[in-house]
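Every protein chain of the complex appears in place save one, which is left out.
On to chain A.
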Amino acid sequence: MKDLRFNSVFDIIGPVMVGPSSSHTAGAARIGKVVRSIFGEEPEKITIDLYESFAKTYRGHGTDVAIVGGLLGMKPDNDRLSDSLKIAYDKGIKVAFVPKSDKVDHPNTTKITMTKGDHSLTVTGVSIGGGNIQISEINGFKISLSMGTPTYITIQQDVAGMIAQVTDIFYDRDINIGTMTVTRESKGEKSIMIIEVDDRKDHEEILKQLKEIKNIENTTFFE
């Protein structure tokens, strides 16, 4: 098969999303949703740094509203997305937007910091067009997560044996792991696993199995 830019009819008809822009709204909401999944709980405080095109046009395109909607756990097609700032305010979540003038690699970049008590996480996300995104940094650790492939994210206690238990589940189902990122806040605290796999099959059952593992606090699947 030739290497085509578009392979699916749903690249053309879809996604269903809250307007007005696939890159500045749908992509921004997806970044927020992924960051929330990695954080694993509702934050008390959010700081959103915006770069270049995001910094210049975020209000007009609803990028601010979309990122916060995502951080509240909403998908790009959630029709409550446009009320996200109010919802965050009502929940008592402190939100700050900081337009930055620094040069970055891609025009649509945001760096999000979430805090709850002592728990804190900083993630950098990029909206690369058509609602597609990349995660480029977690807690200062450079990664390249396309989110275009089936991806599992787990949050767990930083104790021995977690990786083996998780990877066994994929091995048992004959699912190949393409890339895997493991990082943590500090020794013995919470750790994060991001697992990109080659096959979306059985994802509901796998999520259930992952949740049953002792010390895993939260798991999410992205397609």
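Keep this in mind: a contact is a pair of C-beta atoms (placed from the backbone, for glycine too) under 8 Å apart; a residue touches a chain by one contact, two chains touch by 3 or more; residues count from 1.
We take it that contacts and distances are computed from a predicted model.
S.K.: I notice the complex is incomplete. Of the names "NADH-quinone oxidoreductase subunit L", "L-serine dehydratase", "Nitrogenase protein alpha chain" or "Sugar ABC transporter ATP-binding protein", which is the UniProt protein name for the chain that's not shown?
M.R.: UniProt lists the chain that is not shown as "L-serine dehydratase".
S.K.: For the chain left out of this view, which of A:Asn7, A:Ser101 or A:Asn176 touches it?
M.R.: A:Asn7
S.K.: Please output the residues of chain A touching the missing chain, sorted low to high.
M.R.: Residues 1-2, 4-22, 25-26, 56-57, 59-62, 65, 77, 79, 81-82, 129-131, 200 of chain A touch the chain that is not shown.
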